[in-house]
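To start, the structure under review is shown below, and the notes come after it.
In this view, the complex is presented without one of its protein chains, the others remaining in place.
Here is chain A:
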Amino acid sequence: MEIRPESIRSILATDCGSTTTKAILIERRDGQYRLVVRGEAPTTVEAPFEDVTRGVLNAVREVEELAHRRILDGERIVTPQTGDQGVDLYVSTSSAGGGLQMMVSGLVLQMTGESAQRAALGAGAIVMDVIALNDGRRPHEKIRRLRQLRPDMILLSGGTDGGDVKRVIEMAETLAAADPKPRLGAGYELPVIYAGNRDAAAMVRECLGSRTTLSVVPNLRPTLETENLRPARDAIHELFMEHVMAHAPGYKKLMSWSPVPIMPTPGAVGIIVEKIARRDRLAVVGVDIGGATTDVFSVFQEVFNRTVSANLGMSYSVSNVMAEAGLENILRWVPFEVDEVGLRNRIKNKMVRPTTIPQSLEDLVIEQAIAREALRLAFEQHKALATGLKGIQTERTISDIMSQTESGATLVNLLELGLLVGSGGVLSHAPRRAQAAFMMLDAFLPEGLTHLAVDSIFMAPQLGVLSTVHEAAATEVFERDCLIRLGAALAPIGTARSGHACVGVELVSPGRAPERRQVAFGDVALLPLPKEGVSRLTAHPERGFDLGLGKGKPLTAEVLGGVVGLIVDARGRRPFQLPGRMSERIGKLRAWNQAMGLYAREV
């Protein structure tokens, strides 16, 4: 069905999450697309319902009640809109039933293995394992692993075009010996995508063609110096619809309701992040911290990357944050003494009763300390995967050698970062917006000038899939109703003794008296910004401090309005360090909390 954007008056978009199905209604009013209402209902993929459309219908019914308009006719979404009934377009994303779970393989872990991983993650998958010739496991161990994990799909890559064929076939033979079964039942063959050396394609087909549903696409690493992920990503989306979703309960019906393919939730978020970065010519980082997982999306140097930290989250995985970060790293953000045994029990009790919420201020502070560490770890993992290509020969000059750069360095450059967007309960629903801003600041440690925002109600998935057919509607709603601009952070790079002069700032906002502030090293200052509009910032770093233009060089820039303000973070970068002594650290944390107005009382 052809979609003519100019004729779309109303849009219904749903996201079937693993626990909740969210529906939003968008209408064109006075020539602009705006969010009208949002409804939600429990997802019904699992027993006793085993039909995803039940949850979708329940969420749409809530939308109907809140918007006072009819969208359903019995159990059917009315399209197109007639009078004020029905909608012109229905789209959906899904991560229900654990989302898209994939295994990928390549010849060399750090080369084709990583490229395959990037392709799968970028398409919105959870990568359960990366199998490679040099992954340190013996063949029978790989076979056992392939059998144990029942993925939805496998992406097989390896070799550059015209390169080694034998090793690629060896990987295909390993896969054939394992004879892995798909997760959603034995009624169909496991989808396998081959995106490796094109010279091996015929032999791979011979080896796997009769046992799996094999798709052959162009090599994702045709040469060592190039990566071509798009064909593999497109094939993943196609197979997700045709083979995986079609076997999930109720999805055949859901697919028949929408003219637009159902997309994996994180894949759709990636699309909207990429579009915003391209439109505003910005380096962007987006993070979605959920109960079980944390997704990080980034666009640096026009390259999009996505990673998912499968076991870093605020409820189901909260205990894993403690296991990975270590208790001392969580406690470094807590401005009071906590008994270790008690804190460990508290975290475990949240894990076993994941829907509970902090009631006391102390409990909220601990939860936000855990969030800082979950975000920090997820970003570390992202930086390690969002890299340039590894293993390539680059021509190097003497200065390159002196600067110790290497192939495969991370693309994430915090000084270049223009916009940091957070979403997920602990950020989007923080009682004070300043808390969300400060959590992101502590976890990501942006440098120079960076704008901060949160996704108010996590609409990015629906807007991502919508943007594939109606970009204007998606970006208008994203800007006006989805994104809450918090303001910006200004963080000079450098270090000094506490209390020494660090940076002087002047902020000129329309209709307000200029605001001038000298901020000493080790301090944080918050300057108010108007909620909308543009302010003019002039910042003079002291000698030894860099705002991106060189040590001691002043910065003049435009700052967009926001509900929190301009945070001048003079706590130092490269390195950022918290005081080692507990009493000193607690004193500092309390001072920063007070400067930011984080909590209603001192904790």
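The criterion applied here is as follows: contacts are C-beta pairs under 8 Å (C-beta built on N, C-alpha and C of every residue); 3 or more make two chains touch, one makes a residue touch a chain; residues count from 1.
Heads up, the rule we're going with is that contacts and distances are computed from a predicted model.
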item: Identity of the absent chain, which is to be given by its UniProt protein name, from "ABC transporter permease", "EboA domain-containing protein", "Dihydroorotase" or "RnfC Barrel sandwich hybrid domain-containing protein"; value: "RnfC Barrel sandwich hybrid domain-containing protein"
item: Among A:T82, A:S256, A:Q301 or A:Q359, residue touching the chain not depicted; value: A:Q359
item: Contact with the hidden chain (one of A:L12, A:I77, A:A201 or A:M322); value: A:M322
item: Hidden-chain contact residue, picked from the options A:E64, A:D135 or A:E173; value: A:E173
item: Residue in contact with the excluded chain [from A:D15, A:E40 or A:E227]; value: A:E40
item: Residues of chain A (touch criterion as defined above) contacting the omitted chain; value: 18-19, 40-42, 45-47, 62, 97-98, 139-140, 143-144, 165-166, 169-170, 173-174, 177-178, 203, 292, 311, 316-317, 319-320, 322-324, 340-342, 344-361, 363-364, 429, 431-432, 600
